[in-house]
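Single-structure report; data block below.
Every protein chain but one is kept in place in this view of the complex.
Lettered A, B and C in written order, each chain numbered from 1.
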Amino acid sequence: MGSRGWKAICVAGGVLVVATAIGFYIGGWATSGPASFTPASQSSRSVNLTIQTVAAIGPKLSPNPSWVSYLIRDNSNQWRRTTVWKLPAHALVHVTLYNFDGASGLRNPFLGAPQGLVGSERVDGKVLTAMPPDQPSHTFAVPELGILVPIAPVADDAKNPCDVAPCQLSSDHRTITFTFRTGKPGHYRWQCFVPCAAGWLYGFGGPMQSLGYMDGFVNVV
Amino acid sequence: MSSFAEHSTDYAVVESEPPEQLGRNLNTAGHLLASATAFFFLAFVFAYFYLRALNNAGLWRPRHVNPSLTLGTLAIVAVVASAVLIRLGLMDHRAGRRRQWRLKGWLALGLAGVAVALQIAEWATQGFGPADGGYASVYLGWTGLYAVFLLAVIYWIETLLATATRYRKIESGAPPAGHASGDSHRTGHDIHDPLSLVRPSLEALSFYWAFLAGIGVLTWFILYIL
Amino acid sequence: MAAAAPSTRAARDPSHGRRLIGAWILLSVILTPIVVWLAGKVIPPGNKTHQASEQVFDNQWIVAVSTPVALLMIAFFLYTLIVFRARDGELRDGPPIRGDARIQITWIVITSAAVLTLAVFGTYELLQNGAGGGQGPDPVAVPSGSKLPVQVIGQQWEFTYRYPTYGGLETPHLVLPADRQIELHVTSLDAIHSFWAYELGVKADANPGVDNVAYVKLKSPTTFHIHCAELCGLWHGYMFDTGKVVSQSDFAAWIKQQQAQFQPVSQYLPRYARSYYPDPQRRAG
Partner (left out) sequence: MSANAAVPTPPRRRVVGYNLLTGLVLGVVGYYVGWWIGHHIHATSIGYFADTNQNDIAVFLGYFLSVVGFLAGLGFLSYPWARVRGYPPSLREKETAGVARYFGLCTDHKVVGIQYLIGIGVFFFIGGLNAMLIRFELLRPGGQAFPAGNYLTLVGLHGTMMMGIMSSAILGPFANYVVPLMIGARRMAFPRIEALTFWLLMAAGTLLATTIFFGGFPTGWTGYEPLNDQANSGMDSYIVFFGLVGISMLLLGLNMIATIVTMRAPGLTWSRLPIFCWGVISTASLMLLASPVLIAALLMATLDRTAQTSFFIPSAGGSTYLYQNLFWVFGHPEVYILALPGFAVVLELLPVFARKPLWGYRLAVAGMLGVTLLSWLVWQHHLFVSGINGDLRPFYMLSTELISIPTGFTFLCGMMTLWRGRIRYTVPMLFCLAWFFNFLIGGLSGVFLSDVPSDVTTHGSFFSMAHFHYTIMGGLVFTFFAAIYYWIPKMTGFQLNDRLGKIHFWTMFIAFNSTFAPLFAIGFMGQPRRVVTYPSHLQFLNDWVSVSAFVLGASMLVFLANFVWSLVFARVPAPRNPWGSRSLEWQLPSPVPVHNFDKIPVFTDDPYGYGDDDGRVPAVVPVGAPAGGGS
């Protein structure tokens, strides 16, 4: 019984270790996601965000190099791939967005007009009221806050297109500026409404259904 | 004595199974497998009529989606002929004409292979692809998976022929122990004579193959004639 | 084996059965009306529309039939598990009763009657006006009278709404006029969604390429919650919204305001249709 007892203890211990390992592994995987980014703000009433959209994220920033993605410029002026942003409540957020991607086109043309902004959306300085459905490259939309920003595309025959993120402003791009107001504290998802995930059915797979690419959270605190 | 011998079954104590047990099992399994097969292809029958009735986006069957009736018909004729040959082979086997059964068996095997080859030839020459609407999807899925079933039956026929050929010279009586099973340590087995090696499986095959050929005819009727 | 074989050996104590049935009938008579009344009070989706009230009424019916069934089980098990427990440590067998045809037939008749009652009543309720459920492109249960058509478009991941009688106006908000019969046309542009207007008692799946019609007769002004009730991808859980039922005059004003606000984009909208085929090519853009 003695050696059998030891054997039994070893078996039970082994099972316990394996079970704990499985538990930790699943738990660790389940909580993995893009890291949260908090922009340095001048005051609690106003925040500046600089973001860019690229046609392909490239191998340096993601294991899925061909996916479309948003990037954000962090406080040390580096481009980072995270789409979870922490913003102060009831603040004005001034966004400068550089788009390096071409046109994809909307499925629902209704989503081609900006909504819910403070002031108006400007594309390369010009006010935008609505965009024809074949134009938008992406949208920045926070449905719970009523925000929708269609993003103008880079022309198909651009001379100096940017292939892989992070893109520099020397490449052909469009500059979109807009301002929105964050509301009450809460977790607000944001997403792109343009079916821009080329190759997936109805353009809504991969990057369109993965946090860190075309989807994210605006965590208002 | 090794631990194996200590714990192995003592066949002197344990009575052997009745010889007809294998036949009963295979016969039941053949029928059950046929019913499962029927439900499998029922899904495709349903898909055919459902998508045809809906004709979503007008893309049920664009005009150029038109597989060759000749090749399809030839393939099904080969399938039916093969099933008939297996049936005739079974009758030979029952009557003790083992040579004739083997002959018909090899022919049936060849015909089933021809059916698969014809089907492949049809896919290669049909001039439309899987992305060409509802009919193209059902047609390719159905014929493709039917071909998989054909390959399974080809395997089944081959195993029977291989066994029949291996024991063609033993007229009666059980083969020596350890010889028949391929397991050298085996002490006893329920093989009584060379006929019992083939007959139960052949009975089940004959039924199943006829059933599958019937599904083949249905396939042909729905996909080519309707 | 199932034949009636009343045991002669085990001394039959007829009072067990009678006691149980008596207690059950008494409990049912007292409790069923109370439970049904309570169910009418608490069972959602409330009384804000004709359809919602009907569903509550239907639920009350089911509760009315279910309560005696549940009470029978509870009474039976309380009684049996206490009275017929093995009292001593010794392992002894009970009476070898193998069946009773009368009990079996009675049981079959009663359960069948209860089931048929429910099915008949449910069918009657359903055929009135569809009970708020999506009925597909060719509804069988159509309420009479004039109806305001409103299209619900599901897309990943937001509902938008079109009002064909107001020039095909499209908006991200659902506002409806009070005291009107509404004809909802639910469709999708990509995956399957399900439009669930909880307080209205409406649920209809949004399928790409399909026009799913549901009817609802509104009462007085109120607000209601909208959820997506079919798993549609990443943001399924965030696909919710609040809708409003407003007075007829407020509705007219709201329509005017929306038409003005979305005037710039309305030129790009496609003609109103029963459904919109998304992207016939598999590739986007």
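In the analysis below, a contact is a pair of C-beta atoms (placed from the backbone, for glycine too) under 8 Å apart; a residue touches a chain by one contact, two chains touch by 3 or more.
All figures in this text were calculated on a predicted structure; none of them were measured in a lab.
One chain is not depicted; across the entire complex it touches A, B, C. When the missing chain is restored to the complex, the residue among C:G22, C:P44, C:G167 or C:P270 that touches it is C:P44.
Although one chain is not drawn, the whole complex shows that of B:S82, B:Q126 or B:S201 it is B:S201 that touches it. Contacts to the hidden chain, counted on chain A, fall at residues 5, 8, 11-12, 15, 19, 22-23, 26-27, 29-34, 64-67, 186-187, 189, 197-202, 204-206, 209-211, 215, 217, 219. The set of chain C residues touching the chain not shown comprises 1-2, 10, 16, 43-45, 51, 54-55, 58-59, 62, 65-66, 69-70, 73, 76-77, 80-81, 84-86, 91-100, 103-104, 107-108, 111-112, 115, 118-119, 122-123, 125-127, 130-141, 186, 190-192, 194, 196, 198, 201-212, 214, 225, 227-238, 277-280, 282-283. Interface with the hidden chain, as seen from chain B, comprises residues 2-9, 11, 13-17, 21-22, 24-25, 28-29, 32-33, 35-37, 39-44, 46-47, 50-51, 54-57, 59-60, 129-131, 133-138, 140-141, 145, 155, 158-159, 162-167, 174, 176-178, 180-191, 197, 201.
Just so we're on the same page, only the chains that are shown with their structure count from here on.
Chain contact topology: the protein chains form an open path, each linked only to its neighbours in the line.
Ranked by distance of CA centroids from chain C, the top chain is B. Measuring from the averaged C-alpha position of chain B to that of chain C gives a distance of 48 Å.
Chain A and chain B, compared by their mean Cα positions, are separated by 54 Å. For chain C, the set of residues touching two or more other chains reads 282. Of all residues in chain A, those touching chain C in their complex are 103-105, 107-113, 115, 129-133, 141, 143-144, 146, 189, 191, 193-204, 208-211, 215.
The residues of chain C lying in touch with chain B in their complex are 209, 277, 280, 282.
Chain C contributes residues 153, 155-158, 160, 170, 172, 189-191, 208, 233-235, 238, 262, 264-265, 267-270, 276, 278-279, 282-285 to its touches with chain A in the complex.
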